[in-house]
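Moving on, here comes chain A:
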Amino acid sequence: MIALPALILLPAAGGLAAWLSDRSRQASSLSWWVAITTILLQALLLLVITRTADWGHGPWLAHFSAPWIPALGIAARMDMDGLSLVMLWLTTLLSFPCVILSARDVGERPGLFNLLLLATIAGINGVFLATDLFLFFFFWELMLVPMYVLILQWGHEDRRRAAIKFFLFTQGSGLLMLVAILGLVILHQHATGIVTFDYFALADTPLMPTAAMVLMLGFFIAFAVKLPVVPLHVWLPDTHTQAPTAGSVLLAGILLKTGGYGLIRFVVLLFPEAATRFAPVALALGVAGILYGAWLSLAQDDMKRLIAYSSVSHLGFVLLGIFSGSPMGMRGAVVQMVAHGLSTGALFVIAGSLQDRLHTRDMRRMGGLWQALPHLSSVGLFFAIASLGLPGMGNFVGEFLTLLATWRVSPPMAILGTVGLVLSAVYSLTMVGRAFLGPPHAGQGTTHTPPPADFGPRQMTVLGLTMALLLVLGTYPQPVLDLSLPAPAHATPQPEGPHP
Partner candidate 1 sequence: MSAASPTQALLLATILFATGLLGVLARRNLLLMLMSIEIMLNAAALAFIAAGARWHAAQGQVMFLMILSLAAAEAAVGLAIILRLHAAGRPTLDADTGNRLKG
Partner candidate 2 sequence: MTTLLSGLPPSLPILGGGIALLLLCSAWRRSEARAILIALATLLLAFASLWWPLLPWPGDPTGMLFVPDGWFTYIAALILLSSAATMIMAWRETGTSSDEFYLLLLLGTLGALVMAGSADMVIFFLGLETLSLSLLGLIAWHRTHPTADEAAIKYLILAGLSSATLLFGLALSYADSGSLHFAAPSLEGPEGPALPLAATALVLTGLFFKLSAVPFHTWLPDVMEGAPIPVASFIAVTSKIALFAALARYFAGADLLRPDAAGTELAIVAVLSMFGGNLLALGQSNLKRLLAGSSIAHVGYLLLALLSPGPFGLTSAAVYLAAYAAATSGAFAALGGASVPADIAGWRGMFRRRPALALAMAIMLISLAGIPPAIGFFAKTYIVIAGVSARRIVLLVALVASSIIGLYYYLNIVRAMMEPAPEVHRAARGTPANAGLIAILAIITVLAGLFPETLVRQTRSLLQPAPIMREASLRPAAPHDILYRE
């Protein structure tokens, strides 16, 4: 299906167009409109793909393949299954808040901003589609570069350190994954004499247990950095804190999910036995993440740091679900990723808006914002409540299913996980209490002579839709649940042929 590469090329081309349209300097918002159009087109394209997908012929829904570097058995191969589709939809949906809410308000050089934003999205789309390991790694690395520039150019006061930290951690762990990929390729070559990077071929590689474990760890570390898993999370708070709003949303909403996606697709499915043996450690790491993230989240004064640590906590559930070894956990993990993307993405929008208005992220200098910014505060309250896992919101479905799957494997782990739920209530409500409720902070009103503007219809519409999505996900998650089970690596998709 030619539409799959189009999903990558479209945002890239749209980004270029947005960049070029900024050159003219005639209308400053032109590039923004181009970006919006691109995202709308992407949504349409994805809709078309969803409609015309190959439902009912096995788990793989669409396929594309073209030779790329045949000399090394590398092909531009993409396949889409339900998991990819869910992640692609998440990406597309979260692109809207990114572009509509933050790209609009970016100060200088909006064209470049849009270009980088859309290029990151293109890379992420590629990651979710590629089934050639080289191509996957190519996109994996590719999506980092524009993100790095975004943070560097539009980030906050300590952006240099944050950007380089982000880059070094993800890229460094990526190199480990590269070695693991190539190790797998070479082992496959030793076994069959064929050099190929094809996911399906490599999945059949006969592996010694030790080799499988080592290779699996290579993949795991890369994805664990991205997800992130304690103690590899240290890049995340800095990066999230310093990134511009759109960057934070992209990072928290989607970029982290590539880690979860990778864990499912390339750790659990490529190395099932090794993953099973590794599962106890992974579960422990997941629980450690849940508790440690929540604990540190509570200790933060910086609002964005708080949200960032809460991400660490929430994504611990994803790790739990993935390594619980059951389809239920896997589905729960996917729902958790989607819900976390929506809720935390929105929270970052709110924290970013607050920073734009108050010029601080320090909650010690906030307080009582509800009076000045009732809309913003109530939206913030909603997403804080969503993020503490209130039943009826998407987060609860994800957390419940992952915990249920974990309970089957190890009740103590699940119990510790539920402790994380209590802590999530603590930090979420503390954040709400410190920022929005209480008496107004003394510094406000005097230093900012014009009162900060509340959310307008544009913001409220976008965030309202996000709320609606979270509620729908929480009360009727079945479509996502149905889609979210990854297709097994051995179910080779049909080649393109009679049925388009």
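These made the cut because all candidates are chains of the complex that A comes from, given by their letters.
One rule holds for everything that comes next: a residue touches a chain if its C-beta (ideal position, glycine included) is under 8 Å from a C-beta of that chain, and two chains touch if they have at least 3 such contacts; residues count from 1.
Being a predicted model, the structure only gives us computed values, none of them experimental.
Asker: Spot the contact partner of chain A in this complex among 1 or 2.
Answerer: 2
Asker: Please name which positions on chain A make contact with candidate 2 in the complex.
Answerer: Where chain A meets candidate 2, its residues are 65, 67-73, 75, 77, 134, 137-138, 141-142, 144-145, 148-149, 152-153, 160, 163-164, 167-168, 171-172, 175-176, 178-179, 182-183, 185-186, 189, 193-196, 198, 200-201, 492, 495.
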